[in-house]
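Of the protein chains in this complex, one is absent; all others appear in place.
Now for chain A:
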Amino acid sequence: MSPRAQVYILAALLTVLGAGLTIYKHFALGFPLLPGEYRTVWTIEAKVGFDADGGPVKAALTLPRSQRNMAVLGETFSSSGYGFNIIHEDDEHRAVWSKRQASGPQSLFYQLDVHQTPGAALEQSLDLSTEVEKPLLGAREQEAVRQAIYSLVEAGRARSSDVSTFTSELLLALADTRNQDRNLIFGYYKDSNFVDVALLVLAAADIPAHRIRGLYLEDDRRRLDPEELLEIYDGERWVVFEPTSGAPGVPKNFFIWQRGGKSLLDVEGGRNSGVTFSVISNDVPARDVAMLSTSQEKEALVDFSIYSLPIEQQSIFKLILLVPVGALVVVLLRVFVGLRTSGTFMPVLLAIAFIETQLITGLSIFVLILILGLWVRFYLSRLNLLLVARIAAVVITVVILMGAISVVSFKLGIEQALTVTFFPMIILAWTIERMSILWEEDGPYEVVIQAGGSLLVAVLAWWVMTNRYVEHWTFNFPELLLVLLALVMIIGNYTGYRLGELARFRQLVR
């Protein structure tokens, strides 16, 4: 295979890999493609309140199971003076607060942040019991209720084709206040709520069912009681119904707290217990949401990346990851334009210094150091020093100049010039040395051309490197470096003319 073909194949592979990883990170892990994207994060607070009797107290709150379209980003528990732990019990997670002695009103808090993601709310593989416990309505005074229930069931059955449509019909009938059977049932079960009654009727119809407790996520809601949904088993799978409307499916903004199971809250050693919820929404940068939701799943792509480094190192990498972009700018300008620079990648180092110092400050400091350095270097060249000693002397001079610039400008109140320390001084010293040789050999004109070319490339590189999109992509999608690598390899195969050559060979055309 010819080297050229190899380059193209390798570049194609690298591009596919880099772009593929980027797309995966965007769509599967939720990393935002554009900077400045925000996601809504809901903060739900459950407040457990009860009056303690004065003796030992134990309160157990069922915690939300992980819901597929809700990513839990973080949980916090407040437990002033209480012992706290989380236990796993029959497929449920329960927070247990306990205390040897407590009296008076008690408040315990559990807070979690969730983020809504697209997808189905529930998984099917739920091994909940499908046993049905038929209501015992054998007593004489219960005869009327029993008849009403069965008449509702018969009516529903007549107007439906399967379990799902039957449930819908039944729920509609139960919500219809003109229905006499329904009124009789509700009259008998005065203490029960709608879902209790619905469960009872469904049991009478031999349909396995249970309740789902949860919350509707709406901004700035306080002191909410849990809402309930019904879930029935149609013989093959579980189907969720919104009880009052009879509509199947989990409502879009419903956050499921507890599915099936027993009570939401158990309190021992207290009275008047209850759970109230409050919900508020926050807008959080999309990347933080993606980082939080993937960190818990230990996504390998994120776990084995620079994100696993401490924050300090990450910010260093933020800068390092920009270097390839600067290198690309150099490649583009040299291959397609044909700019002459002093030292191939010296402009990239300059551009990095400019990022820290800001452009105007950086440019003035660079030009100042270059001019002063050249001046010192011309004097040094008369002293007949050995090359290495002379360059070392220039390095020391550069350091002294940097110090002097810092002190003088600080005294003058120009604090920006303090960033002078970001300049790579060895590189500066070599640049000064090369420039002075260039001056001696090719004249000052060539010095101006090369220094100007280097500065132009540095400024362009700085401009690209400080672009917020470039910054965002290099740091959040480092795999794009593979695409960059492919691009540079393809450019390395370019055999066309440079822009400068279109002027250089102008005479040949005439």
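As a working rule, a contact is a pair of C-beta atoms (placed from the backbone, for glycine too) under 8 Å apart; a residue touches a chain by one contact, two chains touch by 3 or more; residues count from 1.
Operating definition for what follows: contacts and distances are computed from a predicted model.
Participant: Which name from "CbtB-domain containing protein", "Sulfate transport system permease protein CysW", "Tryptophan synthase beta chain" or "Alpha-L-glutamate ligase-like protein" does UniProt give the chain that's left off?
Facilitator: "Alpha-L-glutamate ligase-like protein"
Participant: Tell me which of A:Y189, A:Y216 or A:Y494 is the one touching the absent chain.
Facilitator: A:Y494
Participant: Tell me, which residues in chain A touch the chain that this view leaves out?
Facilitator: 335, 338, 378, 381-382, 384, 386-388, 437, 439-445, 448-449, 492-509
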